[in-house]
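Note that this complex is displayed minus one protein chain, with the remaining chains in position.
Then we have chain A:
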Amino acid sequence: MNSSSIVAETFAKLQQKSRTAWQSLRDRPLILVGTATCGRAAGALEILKVIKEELEKHGIDAQVLEVGCMGHCYAEPLVTVYKPGFPPISYGYVTEGIAGRLVQDFLGGDDPCLEFALAALETNDMVPALTDFPRGMIEKPIILDKCGLIDPEQIEHYIALGGYAAQARALTREPEWVVEEIKASGLRGRGGAGFPTGRKWETCRLAPGEKKYVICNADEGDPGAFMDRAILESNPHEVLEGLAIAAYAVGARQGYFYIRAEYPLAVERVKKAIEQARQAGLLGTNILGSGFSFDVDVFQGSGAFVCGEETALIASMEGEPGLPRHRPPFPATAGLRGRPTVINNVKTLAYVPHIIERGAQWFRETGTAGSPGTAVFALAGKVINTGLAEVPMGTTLRQLVYDVGSGIPKGKSFKAVQIGGPSGGCLPEAALDMPIDFDSLSQAGAMMGSGGMVILDEDDCMVEIARFFLDFTQKESCGKCTMCRLGTRQMLDILEAITKGQGKPGDIELLLELAEDVKAGSLCGLGKTAPNPVLSTIRYFRDEYEAHIKERRCPALMCQELIAYYILPEKCERSCDACVGSCPVEAIYTNEDRVKVIDQQKCVKCASCLEACPPQYKAVVKLSPPELVAERGRKV
């Protein structure tokens, strides 16, 4: 028997065993509770406890599983119930009361409690399915397809749904075939820059040297992006399988997961996944009898954004401060400990098993010619349905914001979308119909980055956004390149002055000039892209900069130094005390007309009173410039 048939046979047995385990879950009711970090933050662990207690109390025989994130983070905590005779139904915004009713009325009785249902997971006659909504029609999950449906801590679930079949398949072929297949698929690195993955692998494969490494880059540092965390917490085996295939393709025997320390749950679940894969014979020596050996360790990052950059990441794994170095040589020829090293993002690796399983041609059918496949976006900010969405490349921003995200909350109007984190830029309303992929975004002055998408509405100040991102990159600059270290500092000083109303004529021109210098004078991606948020906001929202500088006014009423809170006397319902109680610094008092007044000296501008004022009065407003308060006072 040759080694390919041994691999096929060993894997078939493993698959059979896993399928039996998976099938047995369907014999009785099954409850899935999403306990990824987003679910936990919304109280999923309490819901899990309540469900278990209720099942016990009512003597109902059902299985409860902890699963990852389905991407519908806005509706967390999310519970999905499988009951024989019913379609699988997901319930959103689950409270302890709803959890109790699901157990008693649905599992105990036969009432599926549709008033709490979010959607069914399969098309049926009873409940609208996810795919019946506009969002479901646009989304095309490839790497998120199993997230939230399987227990990330049970390898059998992943295998039963087709997992590790690609690895088994790859092991029966030559490594060159794997490299060629990835090259043919046109897969581009999802870490942000979009470098062709197949070319990276080929360079590493051809590089001389016995010892090679593969690293999964899970140092997701972009504020606003959380898909890598969600994937590692929801389906770590998918990424692990991708890493193993990469190792086979380039000839590496050792791999690493480089995970941010801020993601403790992801670290825990990846470690468990590695352990289970070892026990199943999918990692370690002589994997599935193929003769190929490969093992994986976890390295925890320690909180430096710059370490997402390949050479800085390597420096930190070698025990040095994370300073990037000049390239070439690229890590693919001289990386970790000087050996050829492939470093791929979590999402890039997650695509690999799917491509090997279904073929390069299948992958190219989705997306655009230059950027095949799908893109995963993390929707956050001023959008109704925050969460993760996987859509084909070439989807427009409008579809993402309005169909997937359901638009802007509270009836406010859309202003811009910040895409790609600190390396990306802000795109205005005019860009909403642009099909997004790697190339169209960089043309528009933004960047795919890691796919973080923060939606901004009329209340968001674009100068403040630019300042925020520059503040971030300035703090995270490793300090090696002068232009990045000092240039961003200068730019930040100017922006801070502008947001405080101390901007000077000529500041915008100076910012533009500095931005070009910082781009030209920086070694790594951090410095090269740091000015992007400033450049794109000046490009599309120059009038806001000018209002700050010339009129000392913040049009979006956001910059704290340029606004004041004011209670409209004509709207104040005099017998109501809501604002007084909400004020953390006791700055609100009642005047002789029993109208509430804010003591501007004491006010810390925390917006508590604005939130507290009952919506039927809406008496608290923001004014800019703050001098308007005194003017109003005189009028009264």
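The rule is short, and it goes like this: a contact is a pair of C-beta atoms (placed from the backbone, for glycine too) under 8 Å apart; a residue touches a chain by one contact, two chains touch by 3 or more; residues count from 1.
Just so we're on the same page, contacts and distances are computed from a predicted model.
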{"item": "Protein that the absent chain corresponds to, by UniProt name, given \"NADH-quinone oxidoreductase subunit NuoE\", \"Hydrogenase iron-sulfur subunit\", \"AAA family ATPase\" or \"Multiple sugar transport system permease protein\"", "value": "\"NADH-quinone oxidoreductase subunit NuoE\""}
{"item": "Chain not shown: contacting residue from A:G255, A:G322, A:G487 or A:G503", "value": "A:G322"}
{"item": "Given A:A12, A:A261 or A:A369, the one touching the chain that is not displayed", "value": "A:A261"}
{"item": "Omitted-chain contact residue, chosen from A:M126, A:A369, A:A607 or A:A630", "value": "A:A607"}
{"item": "Absent-chain interface as seen on chain A, which is shown", "value": "37-38, 40-42, 73-74, 76, 220-226, 229-230, 261-264, 299-305, 316-322, 337, 378, 380-382, 386-387, 418, 421, 452, 454, 456, 460, 465, 468-469, 472, 476, 478, 580, 582, 584-586, 589-592, 597, 604-608, 611"}
